[in-house]
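In what follows, a structure is listed as structure tokens, so that the remarks can point back to it.
Missing here is one protein chain; the remaining ones are kept as they sit in the complex.
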Amino acid sequence: MVIVMDHNATEEQIQTVMQRLEAAGYRAHLSRGVERTIIGAIGDETQLGDAGIEMLPGVANVIPIMHPYKLASRIMREEGTVITIGDVEIGGETVQVMAGPCAVESKEQLFEVAEKIRASGARILRGGAYKPRTSPYSFQGLAEKGLQLLAEAREKYGLLIVTEVMDPRTLPLVAEYADIIQIGTRNMQNFYLLREVGRYQKPVLLKRGLSATIEEWLMAAEYILSEGNPNVILCERGIRTFETYTRNTLDLSAVPVIKHFSHLPVIVDPSHGIGKFRFVPPMAVAAVAAGADGVMLEVHPNPVEALCDGAQSLTPKKFAKTMRQMAGVARAIGRKM
Amino acid sequence: MVIVMDHNATEEQIQTVMQRLEAAGYRAHLSRGVERTIIGAIGDETQLGDAGIEMLPGVANVIPIMHPYKLASRIMREEGTVITIGDVEIGGETVQVMAGPCAVESKEQLFEVAEKIRASGARILRGGAYKPRTSPYSFQGLAEKGLQLLAEAREKYGLLIVTEVMDPRTLPLVAEYADIIQIGTRNMQNFYLLREVGRYQKPVLLKRGLSATIEEWLMAAEYILSEGNPNVILCERGIRTFETYTRNTLDLSAVPVIKHFSHLPVIVDPSHGIGKFRFVPPMAVAAVAAGADGVMLEVHPNPVEALCDGAQSLTPKKFAKTMRQMAGVARAIGRKM
Amino acid sequence: MVIVMDHNATEEQIQTVMQRLEAAGYRAHLSRGVERTIIGAIGDETQLGDAGIEMLPGVANVIPIMHPYKLASRIMREEGTVITIGDVEIGGETVQVMAGPCAVESKEQLFEVAEKIRASGARILRGGAYKPRTSPYSFQGLAEKGLQLLAEAREKYGLLIVTEVMDPRTLPLVAEYADIIQIGTRNMQNFYLLREVGRYQKPVLLKRGLSATIEEWLMAAEYILSEGNPNVILCERGIRTFETYTRNTLDLSAVPVIKHFSHLPVIVDPSHGIGKFRFVPPMAVAAVAAGADGVMLEVHPNPVEALCDGAQSLTPKKFAKTMRQMAGVARAIGRKM
Partner (left out) sequence: MVIVMDHNATEEQIQTVMQRLEAAGYRAHLSRGVERTIIGAIGDETQLGDAGIEMLPGVANVIPIMHPYKLASRIMREEGTVITIGDVEIGGETVQVMAGPCAVESKEQLFEVAEKIRASGARILRGGAYKPRTSPYSFQGLAEKGLQLLAEAREKYGLLIVTEVMDPRTLPLVAEYADIIQIGTRNMQNFYLLREVGRYQKPVLLKRGLSATIEEWLMAAEYILSEGNPNVILCERGIRTFETYTRNTLDLSAVPVIKHFSHLPVIVDPSHGIGKFRFVPPMAVAAVAAGADGVMLEVHPNPVEALCDGAQSLTPKKFAKTMRQMAGVARAIGRKM
């Protein structure tokens, strides 16, 4: 980190900072400028901390210069992580599609979607059994019954399943059923839940928090990785801004940024990011163009009757069309689908 | 809600919307304008839902017009809620101060702070035993040991204690020790945790999520209230914006807005909202002026050595001075402290 | 608009609102619900205004339901606007590329870029002669000399030129040289400047304000259109959010949203949107995939020596590669480049 001293800092204040840094384990380099004195502190900030420097007299500002994540950093693994589940690879050459309803509502609903998305080429079925809802009066999911239906659909249609866990107490159950465990946007900084999924080896789909910086998102991944689970898939799903014509603002630039700073695979969920079905297909296609390793899409046989998020769900027919467009763009940029 | 039809919607499309609304339990009123036809749907939106109207052909937009919260609404309780714990009232005439360290670090640290804040007039001691930290490598709190120290400080100095719960599995333990259970900003939409604290009668301090709208925050309160716990205290603690000179942007206007729409008490935490100790005192004073029912402040005997959030902590001396300023402003606007 | 009355509004208050609406030229429809009474006001809100209803006693909320733009709305022109300049069409089947340096620095610099981008297939040269700079100490542009160089490059390389106007006093000069007049992000709501460019027939490239909603952006276009200039091209260039790893957050979803609500062409400027050259190419490609009618890119022969925004500029070589990728994606979605 770099410490900028006040323009009128005394020599004694400067020495106090130097001594404190060195006592904390840093090597301190002093640079006296015409206007300001700055001190460079060389050492592992993630281990040594900030040493309380910011509160010392004469200190104007403390600027961290290293990224706080280590295991999630591309430096750890230049070639990029590929997560393999059966014959499905996430983070490899093929762009993977995860599709399905917001919530599992019934066997009929789920199986119809499962059949259709499989026919369109998707390999992973999404569906919520436990639903985080803004209102306590909204449908909260079928719980274990929903997990069972997902497992049945997996068998019948040859799909993998991804479903959300919201509570450490139900994690063992969810982990028993799911191929990929989803951590939702509202739980991105539920650190106890992160640690718990870190103790499994099952792949974890970690959605970006609604107002999380990319750095905080990678730090949330770091929680999982630091417990021993290397199988983390990041999922951009829109951030909160002042714009009101869309539900959120889908930050597609997170894709190349993540690819640069981290080795982890990253996918995009335009359904939640946009929130209006008519704008989802072009953004799904754009996500592939931006370099995403996968796309997650909400598909419902009859969005008008959906118990959850119908307004952002595609019909199976629109989904099939979107699949064809995504595949065309994947080929154009040298990937498969 | 109001349904705006496309400018070229057909008569059949209009009728379909009308019928669907009425089937869902709404009364539907049709208004044909020169440019647009709009349909007013009268009924309890929180119960009847959106009926999937947005996906129907010919529908341009669906606009909710009722607030989605009921129990948290001022309509339910015009006079405002006052929460009484022993001889301390929150939401009454007196502005309450909650003060203490970010994290409980040791008996010495905690007792020194407790003594000093009591001497300055505060009645409630804050201190974290379980700490949500962005980095897995940061100090995570003393856990039950921290709770025990808080309880000892309560006995010795005649204070109430407020401390955070992060996990439903430790809630019984936290509830055993705490006078007020804190739900932190990162858990504002941890709906399982909200439901669990809703099953206790202990007062709950519900911090606003970092990017939560006031409406979502009141809906989080609604989760707790709907489980039977009426003792919810709201706490504004800064929202995330583009500004970088402060850690967050303290939204003091949330105070009069909450007072208008809800009967619940609302307090302000400027320490987290600003993140830099030198800016905390004027914002604490401004919070009182804006009408807050209380102020939460981080105080540490030696911020330079703090294991957590030292940069935003006041020394006991600065805290004492801030107390005097807050008290002066409280009197000026007709309240006590 | 819809007026929601307080739950305890009196009959007299309701009648006052009704009368005031009708006096203002609205037709008012009353709907009495169990919990609330709402009044639908049918009429042209853009002409009739809000009639001061919000301040009347008993009024809880006033909700506008119509978009405030008329001339910019797709309702006015279902088929979409195509702007033709010579043999270049913007808004048609072909995705157009505008490329060039942030600022015109010298003849050598400009001509080298002009030659290279023409060779790579771009038809429009961008370059600033008047530069809006955050700091008064930064390079402010070559002014008229820069315009002259742009005109020379146009002749020599057969390109169109787009350049920014910042001041109504220099507009006549800029309009004399430019094929497309750019209104920059900081001037999106410089209403006098908007009116002035509305009095020309030259195409106007209107960049989205850094924190402008899509609705405000369309209202800025409305200013130009309402003065008689129908040739407005919208340009998404990133909005301001809390994220710090990128300069701004490029809102690609604005592309399909604009296409839905407006008939105007829309292009994307990923250079300013991202601010870091290494992330620009994938976002340029994603912009094409999202349906943009064009892409604007900063290209500099030697970004290290650039007087302005070097960090976001592509070299001619990287630009050529990006052109090939964009062209591939354009074909994949059925467009040309």
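First chain written, first letter: the chains are A, B and C, and each begins at residue 1.
Definition applied: a contact is a pair of C-beta atoms (placed from the backbone, for glycine too) under 8 Å apart; a residue touches a chain by one contact, two chains touch by 3 or more.
The structure presented is a predicted model; accordingly, all values stated were derived computationally and were not measured.
Within the complete assembly, B:274 is the residue of B:274, B:299 or B:314 that touches the hidden chain. Between the chain not shown and the residues C:7, C:118 or C:133, the one that touches is C:133.
Of the candidate positions A:44, A:93 or A:176, contact with the unshown chain belongs to A:44.
Summarising the interface, subunit B meets the missing chain with residues 211, 213-215, 239, 241-246, 249-253, 255-257, 260-261, 273-274, 278-279, 282-283, 285-291, 325, 328-329, 331-333.
Contacts to the hidden chain, counted on subunit C, fall at residues 46-47, 49-50, 52, 54-56, 68, 132-138, 166-169, 186-187, 189-192, 195, 210-211, 216, 219, 222-223, 226, 240, 277, 303-306, 310-311. Listed for subunit A, the residues touching the missing chain in the whole complex are 2, 4, 7, 27, 29, 31-36, 38, 40, 42-44, 61, 63, 65-66, 75, 240-242, 244.
Assume only the chains that are shown with their structure count from here on.
Seen from the Cα centre of subunit A, the chain whose own Cα centre is farthest off is C. The pairing of subunit B with subunit C is characterised as same-residue: of all residue numbers used at this interface, over half are used by both copies. Rounded to whole angstrom, the centroid-to-centroid distance between subunit A and subunit B, based on C-alpha atoms, equals 26 Å.
Centre-to-centre separation between subunit A and subunit C, using Cα means, comes to 30 Å. Among all residues of subunit C, those that touch two or more other chains are 241-242, 244.
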